[in-house]
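A protein chain is absent from this complex, but the other protein chains hold their places.
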Amino acid sequence: MAVHDTQRQADSLLDVEQSIKDRFAYIGRLLWRDKSGVVGLIFFLTVVVAAVFTSLIAPLDPLAQDLRASKMPPAWSEGGNWDHPFGTDNLGRDIFTRVIYGARVSLTVGFFGVLIAGVLGMVIGSIAGFIGGRVDSTIMGIINLILSLPYLLFVVFIAAILGRSLLNVILIFGITDSPIFARVTRGEVLRMRDSGYVESAISAGARWPRIIFDHILPNLIGPLITLATFEMSAMIFYEAGLGFLGLSVPPSVPSWGNMLAAGRKYLTSYPWIATLPGLAIVWTSLGMNLLGDWLRDVLDPRLRRSRK
Amino acid sequence: MNTILQVNDLVTKFYTVDGVINAVNGVTFELREGETLAIVGESGSGKSVTMMSILGLIPTPPGKVENGEAIFTSFGSSHDLLQLTPAELRNVRGGQIGFVFQDPISTLNPIMTIGEQISETLTRHLRISGEEARERTVKLLAQVGIPDPELRYKNYPFQFSGGMRQRVVIAIAIACTPQIIIADEPTTALDVTVQAQIVELFRNLRESLNVAIIWITHDLGVVAGLADRVLVMYGGRIAETASVDDLYERPQHPYTMGLLGALPRMDESDSKRLVSIKGTPPDLLIPLRHCPFAWRCDYAFDRCWEEVPPQIEISSHHKVSCFYDLEKGEPRDG
Partner (left out) sequence: MADNNLILEIRDLRKYFPIVGGLLGRQVGLVRAVDGVSFSIRRGETLGLVGESGCGKSTTGRAILLLHQPTSGEVVFEGQDLTLLPTEELRKLRVKMQMIFQDPYASLNPRHSVQKIVGEPLMINGLMKPGSPELRARVAEMLQLVGLDPFYMRRFPHEFSGGQRQRIGIARALSINPSFIICDEPISALDVSIQAQVVNLLQDLQDQLGLTYLFIAHDLSMVKHISHRIAVMYLGKIMELTDRNELFNNPLHPYTQSLISAVPFPDPKLERKRRRFILKGDPPSPANPPRGCVFHTRCPLAVEECYTIEPEFHEIQPDHYIACHLADEKGSSKIPEKTVLAAELA
């Protein structure tokens, strides 16, 4: 009995510790083992910091033109100085400031785009998965149709109707990306519907709302967060692409895509104007993809450690 | 009888994010010509990892064979399997040592006909012509009890039932007349009536091929009707090894005794309460400092918590790793 009590005391300490500190320690260890996850997290955090504390990091006005100081090279190359660390563009605007402001645009598009796509997709996918039968096959038919449309044409079309604004870009991404979320949600719902714990809840007398909100939705969060990371990275990437084509936010807004488009003409003579925002895009999407890979491993409860 | 496989002090570990899994902690045993040796243990006992280590099939990383040797003697020459190059090992595997796994699906290539797969093994290891390989393949299929072997030669794995697939895997395993067949839970995924067929097939093959068999299983029932000798593993160590009659009649390790008591006896009309072993299987993350079974053992005393029990020879064919003498009901001397 004495042994038993000591064991319990030790466990009770563990219980408290383990629920908070140890869980973090464990996530830290997982992160440390998967070094690419660390890199991804750092990359992503720099972008988030840039987007949140924009005016603190870059005190200059991103729209302020100074034609006397146009096309200045970055600070580390000849002729540059630390007033404009990344140099200036053809209108003499500070590129560093604009790249930082661009992060705000990109993250806004990515975050809200994914939010809309995720909520929409989750609702549609859940309906298809739960109701099944004809409803399911109709929804899936529509989804497959949308996914088979030439994406760019679709976007050009909608942009032409709605016009160019940040809100429209977010809406377009949110709607066109929702089928992906719907498909994943449906697959997970179908899998969970047949899972032991849902059967067990039904035989305990549970009604559908309880099964959905207590058993299925919480278990959907892991896979959907992972998907959201990848999709957000893709949206940031596409937004830049659209910006480059002149289909995203108005040219006056300092977004990475717009900066790329503006710098294209000077690519041979003043390469930094397009390259530096380009690197920002690479930085962000690489970071988010690495992070997504790591989240996929961490959020799966089946891969979690079991404790004796 | 000559020893054809001598495994000495094998240690295999897995380096994972949770820590070091001590999967095999010093395993020593021998296999004699033509005998059937059963390795019995529960999940995590190290029975499969032992065999995978010997065959060089441990995924590295995270796994690593840290110590030991596995001396394989065939046609008068001996080599340590653990020292062979991957290419040499591939020649031994499927050549002198055939193997059968639990899941035939993962062993067979889904996009090749089963005839081609067997012929390929033959041409690769025996360097014979395609025509000769084909003839031999048909004979092999007949030998493992596949009806219409000429026709079935052209079939793909998905056209076979689970039991028939396992027969194909066995045909591949015996194709190059091996000295040893290693069978890892070969009947676990099969239904009882099909399991009986496969066990019967192994009984016949043993007679006709005079091959040594290592049969890895968790099922003490199948072992009783098949094995000559049994090796019981627990926590990555050998708990007990004995001839099959001895092991079932007078088990010397409390774990073996518990396992036998946990099996219901169908041939007795009054059901006795099953003997259950308390607790749960060992946590392999904890390095072995004492008897791995001490946690669950009703007979454990101070010494069991202080050192790892070595193999103690009770008779020429019975060894046990336990400090407690079950027959006398007291700790062993020395």
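Chains here go by letter, A and B, matching the order in which they are written, and residues are numbered from 1 within each.
One rule holds in what follows: a contact is a pair of C-beta atoms (placed from the backbone, for glycine too) under 8 Å apart; a residue touches a chain by one contact, two chains touch by 3 or more.
Source: prediction; values computed, not measured.
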Just to confirm, in the complete assembly, which displayed chains does the hidden chain contact? A, B
Tell me which residue among A:Lys35, A:Arg210 or A:Lys265 touches the hidden chain in the full complex. A:Arg210
Of the residues B:Ala224, B:Leu288 or B:Ile312, I need the one that contacts the missing chain. B:Ala224
Hidden-chain contact residue, picked from the options B:Gly163, B:Gly235, B:Pro292 or B:Pro309: B:Gly163
Touch as defined at the start, partner being the missing chain; which of B:Thr16, B:Asn67, B:Asn155 or B:Gln197 qualifies? B:Gln197
Hidden partner interface residues of chain B, rising order: 42-43, 161-164, 191-197, 199-200, 218-222, 224-225, 244-245, 248, 258-267, 269, 271, 273-278, 280-281, 296
For chain A, which positions touch the chain that isn't shown here? 8, 11-12, 15, 137, 195-197, 199-207, 210, 215, 218-219, 301-302, 304-308
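The working rule: only the chains that are shown with their structure count from here on.
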Rounded to the nearest Å, the gap separating the Cα centres of chain A and chain B is 49
Per the contact definition, I'd like the list of chain B residues that touch chain A in the complex. 17-18, 280, 283
What does chain A use to touch chain B in their complex? 29-30, 33, 305, 308
